[in-house]
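This report refers to the structure that appears directly beneath it.
Only one protein chain is missing; all other protein chains are in place.
Every chain is named by a letter (A, B and C) in the order it is written, and numbering of its residues begins at 1.
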């Protein structure tokens, strides 16, 4: 089985590493070859262009930043034109719901398969075998890519035949994290003005209520003001919130939290915080409450 | 040390039970004596009135529904008039921040102490020794009540000398839970309209992101439509949200989530759901999204 | 007919002036006598205390700042105890809905009438005969006060037998103005960041859409940064928004705008703007959008 993987970034790199370690033969491509060198040393093959990688492959996996980055691979003279009939495009990227739907159609008209498989987890989760994978697409293509997915993480969640549902779930997950950030941000502001140390506040509510490492980690990042370097930036956060709102708009689902989150992030970006960790949204709440920010 | 405990409801009953089991001698009072019988059998003494219970006590503990219920004990001819100088009022109830502040003043003018000690946990948490306790008040009174608090749960969080801060933290905790309910409610509506089963959605995000029993429990209650009998009712939820908004108003802290939560609960109450579990707020989101509710 | 008017502030003063000019005989009282001097010169009589003014009167009119100010007149040894049976309390103040309801009950148990008659308009509207008056209460008392109301302004709107409805309408009116301020604030921020002068933006939309002097006046105040001296302060604005939210809470009516308005005003107050004109809420929007405020 010929596998090509395009997009050797901070996620793609350990994912391919894991596939190689599991015995898969993988051809890779990346905008800059330099980034790919460690994998080439581990036995990956190199494709000079996306088209070359797509040509003759069975599975074409992609892991890139967003719709535009993916479209630049897909479009004229790219993957779509070069993939053989019957091959499957396995898309790991966090892309929009509308784009996922259109991709399936475009592949379908050429007899190619499309499986949407966005992931939950950061690079260390890949390396430590803790990555969670979503999976949605038609039965045939899904069966074909399943061995890869199973090699990448211990749990693969199946979401049916419509690829876009996997993207909705992924985006909704990020929306839920953003809601946690908002909740922590607002209550931290209230705690501060009440004279309660946010770090103590966090310890109390997590020990008493949530028992969640996610609350623990983001709350600490806020309490200790560690917004830089970012784990996930403010502007990527806003991008995903907007993608959820876009999907909700199409489905006619009001999302009151969405407007709130959008504005808190926009307010942070208006102050120039686009490259800080998205937990820096707490600063928007300090500002509105008249608490000196002292980044 | 003479301890009186007023308010033998679903929380007060196991709390006194625990104190008795720890060797404390406790006098109790409740609006209806019937409710107190099991404790009297375990060795508690009975006071005919709040005033009788307060008279001559060292510590007067109260655990009642809200400001009004507590004030009916405190007011003319009640606790305030009967407690000895030097005695301490230990308040476990979830009361408003403003009322806690005024209580400390009123006790102070009579040389009585006041400690605010709201708790996190339901009756089974008390019985299983998992109750979390907050604690705020002046050093002297706090030292006096500490043995009781330590008998009631494994962790007591100290919040300084201002009693009201304990109430703010308690209310903020409930506010955070309400935010989780809102987040689950909105994303469940989105999932449903996308064709994703909320139960599966919950399993995915909790396994991938939160790892939190609180998300698990409330999410399941929603997915399985188990709103009745309630663990905590919609109207109590709204009461606490309003108390947080009131405190935030005094402190000049904007709380965008507060407006959202308030409206989602009001919307549920407008449909007559005041006595359902507060997780039934999800129904407000189904309705707005045009999803048949089928309670 | 013996008429007493308590509360000779910036509204009460011209209102009594108008009554005198219409030929009514009016006894007045105010916390500080100084404020009342011009009216005494015009023929008003002076009462040393609220009780003295209430004693023997047919109509007892009040125009004060809020619930607390009115209760300080009403309470023990005050109006309630001194008004004769059959006399009517004519309340012009912007008080809470709950308080209006309780006032009617308390007067009712003593055989006294209660009419709620909050007004729309500033002092110059009174002087120029443009004041609008609301009016709600039982038929008998309303008939009794109608000649006074008709003397005060060209239009009296009747709202039925329940006094509280007049207060809801008055508060809703202020809520609608606050919504205009919010709308202008948000769109001015958008205009500014687009490079469009807010004054031009205002001229366009008012000439093209609203044709409303209220939009014109508030928009200009914002565009010309004339927040001081205030026509109506930020903290009074917040007070009325909170009273609307309180009424909506009791009636189970979600008010999404209410949460938004509350937060915009709180945000302004957190920056110390409580005494500026409530149009200064626009500054909250400039700040969040990263526009230098330059008050």
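The rule is short, and it goes like this: a residue touches a chain if its C-beta (ideal position, glycine included) is under 8 Å from a C-beta of that chain, and two chains touch if they have at least 3 such contacts.
Please read these numbers as outputs of a predicted model, since none were measured by experiment.
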From the list C:189, C:223 or C:269, pick the residue that touches the absent chain. C:189
By the document's definition of touch, the residue of B:37, B:199 or B:270 touching the omitted chain is B:270
Missing-chain contacts mapped onto chain C: 120-121, 132, 134, 155, 157, 159-160, 162, 164-165, 168-169, 172-173, 175-177, 179-180, 182-183, 186-187, 189-191, 193-196, 200-201, 203-205, 207-215, 244, 247-248, 251-258, 260, 263-264, 285, 288-290
Across the whole complex, list the residues on chain A that are touched by the chain not included here. 238, 242, 245, 248-249, 252-256, 258-260, 262-264, 266-267, 269-270
Just the residue numbers, please: which parts of chain B touch the chain that's not shown? 256, 263, 266-267, 270-272, 284, 287-290
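Convention: only the chains that are shown with their structure count from here on.
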Averaging C-alpha coordinates per chain, one finds the centres of chain B and chain C separated by a number of Å equal to 38
Indicate the residues of chain A shared as contacts by at least two other chains. 256, 263, 288-290
